Each structure stands twice: as structure tokens, then as C-alpha cells.
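Note that one protein chain is taken out, while the other chains of the complex remain in position.
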Amino acid sequence: MPTYVLNINDRTVSVDAAADTPLLWVLRDELELKGTKYGCGKSQCGACTILMNGNAVRSCSLPVTAATKVKITTIEGLSPDGKHPLQQAWMELDVPQCGYCQAGQIMSAAALLARKPNPSDADIDAAMSGNICRCGTYNRVRLAIKRAAEKKGGKS
Amino acid sequence: MNTNEQAISRRSFIKASGLTGVALTLGFSFPSKAGDSPDILNAADAGSVELNAWISIDSAGKVTLTNHRAEMGQGSFQSVPQMIAEELEVDLNQVSIQFAPGNPGKYGSQITGGSSTIRGSYERMLRLGATAREMLIEAAAKKWEVPANQCYAENGKVFHRPSGRSMGYGELVTEAAKLPVPSAVKLKDPRDYKIIRKPLPRQDNPAKINGQAIFGLDKRVPGMLFAVVERNPRFMGKVKSFNSDEVLKLPGVKYVMKVERDVFGNLLEGVAVIGDSTWSALQGRKALKVEWDDNGFEHLSTQQLYDRMRTDLKSRKFISARTQGNFDSLFDKAEKKVEALYETPYESHSNMEPLNCIADVKDDSCEIWGPIQAPDWIQGATAGFLKLPPEKVTVHMTFLGGGLGRKAFTDYPYEAVALSKAIKAPVQVVWTREDDMTMGPFRPGMVYQCRGAVSRGNRIAALEIIAAGQNMNTQEPGADKSAYNLDVVDGLLKPYFDSIPHYRFGDAPLEAPIPVMWWRSVYASTNGFAFESFFDEMAVAAGKDPLDFRSQHLGEARYQALIAKLREVSHWDGRKKNEGYGVSITECFSSIVGEVCKVSRNAAGKVRIDKVWAVMDCGWYVNPDIIRAQVEGSIIMALGAATKHATTFLDGKAVEHNFDTYKMGRIGEAPDIEVHIMDNQERAGGVGEPGLPPFTAALTNAIFDLTGKRIRVLPFSLDEV
Partner (left out) sequence: MTITYIPFGMKSTIALTLVVASGILMFGLSSFQKKPAIDLKASMARGRETYVTYCLSCHMDQGEGIEGVYPPLAKADYLLADKNRAIRQVLYGTSGEMTVNGKKYNLEMTGVDITDQEVSDVMNYILNSFGNKGGTVTPEQVATIRKK
């Protein structure tokens, strides 16, 4: 099996994996980074969302071959202490219910805030519509993104 | 706050909790007779009884509480400890919470379903917390040699009122553990609650926002392998042959074998590919070719299923479940009659965490880890399957990435147990999204035939509702299919049984080889749409305002209070032209929920939901913010089932495989929702489900109000109204 060198959460790691292995399964089964979830395997639900060079990407569809030479961030690496403004806002508004989709939601939101520090409702709809929440936490997700934008003093 | 996965004996409980050796540990001794109240036991007195260690306080003052129910999003992880901590007088931030393993003898019923966690246990939880508190006060009083009634507990300490002295619980546990358990304790007045009724943040959320929460799919056991299973897409079919040799050549693939799972007593077949990683198993499965034997049962389509239901209704082939008066004679001679047929689709649960389970079967024992709603059932089913005594089967709970009823079922652990037994190694069976969506059991599709007569006084004089659809309760081989199904009245407000003089509720069971089961709020999830749409149609026939019409049939004060609240918060009486308002009220799991939906047309002429108001009456309650969250989520789930997704069948197979065809509501479609909670002295009711059944009719009634178009078939597209 070929070896791939990846930059994940500012750490360089090397993994042996079949070339077609999606990054999702490399993260979960090889690197013990299980905060990134399997939900659909087809980029339909967003549970596996990670950041690749700052963009929200569905790791279930990203072959490990395409994950080299880029900067990957997972929920575990979003902040050193779980205190990213989004995570704080998520806590304050008690967003999660079952919680399974929430890492993906937060990663999509992180990419959104990075490119639009002060997102409108339409921006939030567009950026977050790739993330399904079966518990129906959408209204709180929206509020939490706005709360986090305020915390960051969001000005575009 | 930290979480561990199990609590077994007192000793291992203490070890697992990181408690120091000396501790006050209280638990319950469950009576063998159902209905009797369990006794509270002190570990010191437990003797041969295996203690369930619901509360433990060690000499460092560390408090560990048990949650005996699954956490699948509904908040039991917060609300069970919140109840105990209130009476125990400790801050919730100072306690650790553990999941109990499956053991009904120790923990009582653990099935997390029927919105039962609070309503089924709150009196006992309050009593337990209060008992521990009183024992600690008694211990302090003894140490200080003062009367106990001069002492009180607060924030993990006992205070002596006259002298102002205090001692932490940790200093008192050695003494307290020696005391007899008081037989009667005084519970707090709800007005004095400091924790209950407060919107405290959920204790499980830090782990859920930093990726550390362990769901079933995240669990790892040393040496475990990963399995995926190709199951017969026609449910009842058998495996004829498969190409194991080719698949076994693929990297990482270890085993290819036939596997069965027990679905309502039928052994459904599939072929498992077991690999050293999830991906190797998935790749192996791609190369797998299975030939199925699909003889001996019908390969039905949605069209056929619904045709049969309609035919049964037309030919009046049904079983009466609940009747009063003489519907037929009243209806025959009534002047104002209303008749309607409502149809609801089959639905998949589609929890975000697909089904999965780890089993590790040894010669004389078995351990199971997974996202499980019913650890006690799984313990029993596994013990039966492996012919082991139940205590040799340990079922460990993880967080559930959604449950919705599906994870109360025992088929997916069964499969894991069967595979682990065969390969003599721990194995995690992973269901793909496609497996999860196509294999069922599904919410059954239903057709409701409703007939009603309106009296001269513009009240409901007679009502008949016959529900056609597969019966969830009679799928086991040999089940009594002639029995009536009282679930067909689930969701109906109780006073209607008194205020409607002549009624008949019945069911027309459909036979089909499609497994069906509970889906959040079960029968009420579809009954509510039929009942509350039809009441709206009768209100129109009666020429009455829909809310007034309901009000005049629901005389009891509790219902009138809810209606008044609904009227007030939704500004029902102030509604304007070009706004459609719809109301719907249902009752299930001992809670009553009324919802008002407001719709209008947007600039493009499409119907849009402007707002939903919900009023929840669940009686005594714990955490208002969790209740609000549950109602918000219930409404969004109902909206999805009403307007976005359905499972259809063609040639005996489910058609929708993934979220590209089984379309979920997305963030932009979530309406503004405002939830109100009634404050009253009623007993605790359910919270996780009762918010769902009323929503769809509130929406379609609002659409009727706006457009004059009555929607009777789900799902429908909001864009096409």
C-alpha cells in the first residue's frame, strides 16, 4: 500500500492506504480522528465536512491522493481548546441534540466565517445547505453563526 | 463533567468513575411485580443484591450519577441527572454522568421510546436525590450532635443553621453510608427549584462540539474487524450464491459469509464482507455479486400497496378498535356530511448516524457496543440467541446519532453478534447510508378514510376514521391478526371521546412483506394529519372558526388553557388578509401540543411558511430549553415528511437510496418557530415526540385558509401549491 504524507491540524502525518481511500476513512480508521463523521458517502449530507486550505470539503468524497500537499483541518484541530467562536456560540445556544452532524456543521460554518466574517441569512443558507441535521437544529445553527460572527467582531 | 460508558457493580462503578474507595452509594432494588415502586438501597445494606449505583458520592465529594436511558438527542443525558441533582442539592457542573449498561433487572425498563424517560421515572429520581440528601444531613447532625432539623443542604454541603457551620458531602459519606435508608423523605416544593425548570446548558454538548463524543460508529475495541453486509433488497428473499473467492482476493478482506438477522421473527438474509478497515470492507462489497432467491413472496410497488389500502377501505374490510353510540344510523340521516381520504407515505428513519454495532462473542459471554435505544431488549435477545444467561451479555451504550425509533430494534446487533460468533473476533457491522435507507423497517404508509356528520348546533355529531396500512404490532409469524389495533386513535385529544356522541375508529390491516416499525411519535405521526385535517374540514362544513370549533369540543380546563395560550401567542384573532392560518392540536405520550402555522405567498407566488407557534403542555417538566429544542426539531422533521421525502417501492424494493432522492429539509427551509410551555400541576408527560404529530395538519390547514386548496396526500411540494 502506498504511503501518503498529510498535513492535518498542523501536524505532518504519514499513512499507508489504498489510493482510492476517501480521506474520511483515513481520518477515522487510521488516524483516530473520529470527530469527522460518516453520513452518506456521497457528499450529500455534510457530516464529514473538513477544511482543505480553508474551504469546506466533504471528506467522504476526497481520495487521500488529493489530500496531500494541502492543509487539512478537522473538528479536532479547529481550536486548541474547543473555544473557537463558533464552538462558544454553539455552547451558548445549546445547538446540538444528537450531535452527530454538528462537527460538520461547525466546519462548514468555519469556512463561511473565514470568507464572509459577517454573513447574511442568504449567505448562511447557501453555505450551510450542504449540511443535513435530522434533529432539526437549523434555527439554532443560524443563530449561533450570527453570534459567532459578532464575537469575532465580524467586519468584511 | 466526564462520561464513561458503563456502571456495573459498586466496586467497578467506583473504579470506572474514578471515585475514591469510600463512598455513599444509593441505588434501586426493582420489584419483580410490575407497577410496584422500587425500594432505595444503600450499598452497605445491599448484601447479595447487585446495586445499580444511581448516585455515588466519594470522600472527595465527587458525585457520579447514572443515566439509565439512551441519549439520542432528546436530552435525557441532561434531564435525568438534572432531576437527581435538584433534590441532592449539588451543582450540575460538579457531577459526572454515566450511561448504564443494559440490565432491566438492575435499571428497570431502559427502552428509550414512547417519550418515557422523564414521565416514567421522575418521581423515583426525585425521591432518590432527596434520600441521599437526607442521609447526608443526618450524618452531619450526628457528627455535630445537633438535631437534624437545624441542618440543611446546599451546593454539595450540609449547613448547621444556628452556628453557620458546614461540611462538604465528601466529609460525610463515611458516616452517611452507615445509616439506614429513610423510608419517607420530603420532596422540594417546585417553587424552590434551583435546577429543575431552568434552561441549563446540556452536559453532553462540549463533547459534541469538539469532536470528542463517542457515537456507536466511533467505538473501537482491540482487534476488531469491520463488516458491511449486502442484504436482499426485497427483504424476504434468500441467498442463493455469491462469489466469495474473488472478493477474498481483495486487499484487507478477511471473510465473506452469509449472515442472517432477525426481523420480527423472520430471518432475513445477506452476505457480509469483513475487512480490516471500513474501506476495505466497502471495496470488497463492491466486488461482491450475490444471486438471490426471491420466490415465495410478492414484489410489491407503492402503487399496488396504496391501491390495496384504498380497495380495503372501499369494501369496508376493517376491524373496529373503539366505538361509541351508533355511527351508521347517525351518519345515514345526517344533513351535513363530510368525507375525505388522507394518504401518508412510507418513511425511512434516516438517522444521521447510520446503524452500526460492535459485538464480541466469546465462548461464555458477549459484549456489545453501539448506538442503542433498548439495551435491555438487546441483552435479552442476544442471551436468547447465544443461549447464555442474560448477565453474561453486557450491552454498552454510546451516544446515538439519532434514534427516532429505529435504534430500539434488535436486528442490527443480532447481525453483529452472528458475525462475531462466526469469526470469533470483535466486529463492527457498519450500515451504509444506502443500507440504512432501503432496508427498513419503515414507517408504514397509511390511508385514512374519514367520514363525519355535523349537527345542527354545528358540532361533530358522528365521526368514523378507518386507518388502512400495515400493522406494526402483528408482524411476528403467528401473530393474532384479528385483534383490533387501538393505536389507530393515538394522537386524538381525549375529550373528543366524550364530546363526540357517535364514533367508530378502526383499522384495515394491509399484508405486505415490508418490515415496518415506530418512527418518531409512531401512529400519531400520521394519525395527527388525518384527524386534524378532517376536524378542519368539519369546521368549514360547520361554518365555524377552526380554533373555536375545536374549543367547543374540548371542554376540560387543561385543553381550554392550551387553546387560550395558542390564540394569544399566535395572534389568531388578529390575522390579516393574504395570510393563511392553520391550527392543529394532538395528544400523545401524555402530553398535549397545539401548533399554529402561518403561511403566505412570496413575491414569486410560492407558498412560504412565515411562522409556527407551538404550545406544549407536558405537565411537570425539567428543562424548558430542551423542550423547546425538541419541539423545534419535531416540527422540522414533520415538515420534511410532509413536503420533502418519502420512501417508495418498485418491484419489491425501496427506491430511495440516499439523500439525493430522499431529500431532507435544509437550513433555508426551516421556518421561524416559537415554542411556549404550559405551567401547571399535571403529571409529567413526554417531550421527544409529541411536538411532531400536530404540525403537518397545521400547515395544510393554513394552506387551505390561504388558497382554498385542501391537501390530503403527502408528501406535497410547497412550490407547487
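A and B are the chain letters, set down in written order, and residue numbers restart from 1 in every chain.
Simple rule for what comes next: a residue touches a chain if its C-beta (ideal position, glycine included) is under 8 Å from a C-beta of that chain, and two chains touch if they have at least 3 such contacts.
Remember, predicted model here, so these are calculated numbers, not experimental data.
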item	value
Omitted chain's touching partners, listed by label	A, B
Which residue of A:Met91, A:Ala111 or A:Ala149 touches the chain not shown here	A:Ala111
Omitted-chain contact residue, chosen from A:Gln44, A:Gln105 or A:Asn139	A:Gln44
Touching residue (missing chain; options B:Thr112, B:Asn658 or B:Asn701)	B:Asn658
Sole residue of A:Ile8, A:Val26 or A:Val57 that reaches the chain not shown, by the stated touch rule	A:Val57
Sites on chain A contacted by the missing partner chain, in the whole complex	20, 42-44, 53, 55-58, 61-63, 65-66, 108, 111, 122-123, 126-130
Chain B residues touching the omitted chain (full complex)	658-660, 663, 666
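Going forward, only the chains that are shown with their structure count from here on.
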item	value
Chain A residues touching chain B - in the complex, by the definition given at the top	1, 17-18, 20-22, 25, 28-30, 32-42, 44-45, 47, 74-76, 78, 82, 87, 90-92, 94-103, 106, 124-125, 128-129, 131-142
Of chain B, residues touching chain A in the complex	71-75, 199, 201-202, 204-215, 217-218, 220, 226, 251-252, 277-280, 283, 350-354, 399-404, 430, 432-433, 625, 629-630, 632-637, 658-660, 664-668, 670, 672-673
